[in-house]
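Let's turn to subunit A:
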Amino acid sequence: MFYAGIFSFLALLLIASAWYAIRQKDLLYGVIATGVVSLILSVMFLLLQAPDVALTEAAIGIALTTIAFVITIRNTERYENDKVESGFQNKTKEE
Partner candidate 1 sequence: MNTLALILLILFSGAIVAFLSEKVSKFLPSLIAFISITAAGILFYTSPADVFNFKLSMAGLNFTLKIDEFSRLFVHMIIGLSWLASMYAVGYMQNKERQGTFFFNMLLSIGGMLGIVAARDLVSFFVFWEIMTWSSFLIVVWTGADFRRTGIWYMVFSAMGAYAMLMAIMMIYSDIHTFNIDEIIAAIAEQRLPHLVEASVLLLFGFSVKAALMPLHVWAPNAYTQAPAAYTAIFSGVLSKMGIFGMALVLLSMLKFANPADFSLVYINGFIGQILAWLGAITAAIATLYALIQTDAKKLLAYSSVAQLGYITIGIAIGTPLSVMASLFLAVLHALFKGTLFLAMGAVERQAGTTDMTKISGLIRRMPWTFFVTLVSIISLAGVPPLAGFVGKWMLYEALITNGNVFMVVVVFFSSTAAFLYSYRILFGIFLGQEEDDTAHVKEAPLSMILPMVVMALLLIALGTYPGLLFDPIAQGMTVLGFENVTWQMTVLSNVWGNTVNLMYISTTIGVAFVAALLFLTLKGRKGSRNVGTKDISTSGEIPLEHENLTYQLDFFKPFERAASPLYRRKMTKIYDDLSNGLDALFDFTRKIYTGNGQTYALYVVIFLVALLIYVQNTL
Partner candidate 2 sequence: MKRFLVIFLMLALGFYLIQALHFVPFGANRMGAPADKKTVAAFYLNETVPQTAVANVVTAIVVNYRGFDTLGEVTVLFLATTGLASILYKRRDEEETERVSKPSSTILQTGAKVLFPLVVILGVYVFVHGHLTPGGGFQGGAIIATGFLLMLIAYQKYHLSHSMLTWVESLAGILFVSIGLWGLITGGTFLENSWFPKGTLNSLISGGAIPIIYIAVGFKVAAELTGVLDILLSTKDDKSASNIQQ
């Protein structure tokens, strides 16, 4: 039953962080939330007796994927803008 509690807690956390990752307009935070999703997943994998997968998820999901996203954000724009601006907008929210 202890496990069940942990799992339901982790599941809630997982969904919450995924939700946050999707809702967040600041992509950097969104990406970090994605990393958190991976982190929680990694813990769950460990608890589900899959240490190999947990290790892989930890290395790839948490570190590498997140970094790849961050690099991309650095190369593009940080904020998700919902409004369609006229023409090609290259003005990100720099000011």
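If you want to know what made the cut, all candidates are chains of the complex that A comes from, given by their letters.
As a working rule, a residue touches a chain if its C-beta (ideal position, glycine included) is under 8 Å from a C-beta of that chain, and two chains touch if they have at least 3 such contacts; residues count from 1.
As the structure is a prediction and not an experimental result, all values here were calculated from the model.
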Single touching candidate for subunit A, where 1 or 2 all sit in one complex: 2
Candidate 2-facing residues of subunit A, complex: 28, 50-52, 54-56, 59-60, 63-64, 67-68, 70-78, 92-94
